[in-house]
Structure formats: structure tokens, C-alpha cells
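One chain of protein is taken out of this complex; the other chains stay put.
First chain written, first letter: the chains are A, B and C, and each begins at residue 1.
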Amino acid sequence: MIRVLFFAQLRETLGSAGTEVPHDESATVADLKAFLMSKGDSWQQAFSNGKVLCAVNQTMVQDDEKLCDSDEVAFFPPVTGG
Amino acid sequence: MIRVLFFAQLRETLGSAGTEVPHDESATVADLKAFLMSKGDSWQQAFSNGKVLCAVNQTMVQDDEKLCDSDEVAFFPPVTGG
Amino acid sequence: MIKVQESDFCVAEEYAAMTRGNTKAGAVVFFVGLVRDFNQNKKVNALTLEHYPAMTEQVLQDIVQQARSRWSLDRVRLIHRVGRLTLNEQIVFVAVSSQHREDAFAAAQFLMDILKTQAPFWKKEETEKGDEHWVDANNKDTISAQRWL
Partner (left out) sequence: MIKVQESDFCVAEEYAAMTRGNTKAGAVVFFVGLVRDFNQNKKVNALTLEHYPAMTEQVLQDIVQQARSRWSLDRVRLIHRVGRLTLNEQIVFVAVSSQHREDAFAAAQFLMDILKTQAPFWKKEETEKGDEHWVDANNKDTISAQRWL
């Protein structure tokens, strides 16, 4: 399983702080996104604006990043700390 | 009279914190410098290395600056504060 | 020294820790970010900072390492608060000491610019009218960060 986390307005929009997705649905970050977007309209919208960032095991990655079983994948909007 | 002040190593080299020079010997800063350089070897040396800065009435000026009677003219090396 | 914490920090103590027993560093540069009353044209009363705990310290460590490899630095301290903060409260502290002020200034700016665009913190503001909204990422911050890349 891939452990998936959502932060900030993405978490609020989806009404979810995280979920688990089978590894065979998510060979890459792009696959995982496609899987999540199939879960409903709010999911479709949240991931289609191109602004969502992704970190795999706490490191920023692009959509073509390959995923391994038990990876932690986080999706979040552009950061606004400091 | 022109009131002349010396600071830092210039003051130490000349053995003087200041002096007064008649205005008719010092129509410009360059004139005043020439007059001071005539006062002896250490004066000659101190003003001939081209590094001495000049302020008239507390404002930095160049050698062609005209002087008025009772101006305060300060000579000093490049600054090193901060 | 890197900390992510809910509690406030004391600039005086942090400054003391930068300079105590330190005779090498001729220059210390600090930055403090505070909750200000206006942001993106809205009057702000408070904000809540969320972060991604497993990732945050890792990113901050990495940013500090990058700064140390670019400039000759002595001590570096970085504190970022999370949770709810009201008007005029301290959000972030960055301090850098170095032999030369140019290095200390450059590194402090680098740390803030990269932190603002790469560290996983998010701000939600409360306006004086009582509504809440997530802060949009700032284009100015992206530009400030790009000069280091």
C-alpha cells in the first residue's frame, strides 16, 4: 500500500487528511493522481489545477516519479510559511 | 581664519589635532593642502599619498572646493568604522 | 540549531546563544517575521500555521546545509512556529553569524527565501470580520527564491 497524505486547503477541500492506495494503482505519482481524481468531483478539481505539489518520503518530486510499496506520498498546495 | 582638523593616523603622524590657517593661504582645499605640505617633511608625506579625505563643514568635498572664512576643514584617512 | 515549535521564542536568548563564547564571528544578522495586520489586502487578526512534521525539519536541515556550503558561516539558528498566532506575534527567526557581514546577510536572505518557497508550512488567516482563508503563495517570494537557483 501507498500511504497518501493531504495538507492545508487540499486537506480541507477533500475532507480528508490521508488515505491508502494499493501499489498496483500507483506505479508513479501521475498514476496515483489519476486514481485519486477518479474518486469524485472535488478530487478531480483539486488535482486538475496544476498547482498541487508532491513529496515522496518527504522529498519533493515530479509527476513521473516511480513509487515503491509503503512509500509515503504527500500532496499539498504551494507553501506559505515564514 | 580656516579651522583645520586632523583625525586618526593623520593626527598621530602630524602630532596635531588641528590648526588655524589664514583664509588668504587657502582659497580652495588644494591651496590649503599645499600650504600644509610646506610645513615640513611629515606634512609633505602625509598629504602626498593621495589617500587623505577632506570634509568642509562636515560634508565630504573634492580638492577644487572653494573655502570661505571660518570654514571648518577636516582631513582624515579612509574611514574604517562599523 | 533548528526548531519547529508551538511556543514563542525569545530573541534576546537566541542572540545570546549566537554570540556566547564566540570570538570569531564579527557579524551577526537576524531576521524575525511577525504577524502583521494587513496581508493581500485583508485586515488580519490572527493566523494558524500548519506543517508537515515528518518533512519540515528535514527540509530546514537541508536548507541550512546548502547555506553552509555556499558561504563561510559560523553559527546558524532557525526557529519556525506552528499553531495559532495573533497579531504582532513572532512567526520565524533566522540568525547567522560569520566573519564577514556579506556572508551573514546573503545566507540569512537565502535561508528565508528558500524556506518561504520550499519548507512545508501553510498559513490560514483570520480576518477581523471573522472569516478564515488560506494564504496564496506569493509571486514575489518565488522571484526572491529564483535568484539563488
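In the analysis below, contacts are C-beta pairs under 8 Å (C-beta built on N, C-alpha and C of every residue); 3 or more make two chains touch, one makes a residue touch a chain.
Just so we're clear, the structure is a prediction, and the values are computed from it rather than from any experiment.
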item: Contact set of the excluded chain (shown chains only); value: B, C
item: Interface residues of chain C (partner: the chain not displayed); value: 11-12, 15, 19, 22-39, 87-88, 99-102, 104-105, 108-109, 112, 140, 144
item: Contacts of chain B with the absent chain, listed as residue ranges; value: 5, 7-9, 12, 55, 58, 60, 72, 74, 76-82
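Quick note on the criterion: only the chains that are shown with their structure count from here on.
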item: Most distant chain from chain C, judged by the mean position of its C-alpha atoms; value: B
item: Distance from the mean Cα position of chain B to that of chain A, given in whole angstrom; value: 72
item: Gap in Å, rounded to a whole number, between the CA centres of chain C and chain B; value: 49
item: Multi-partner residues of chain C (at least 2 other chains); value: none
item: Residues within chain B bordering two or more other chains; value: none
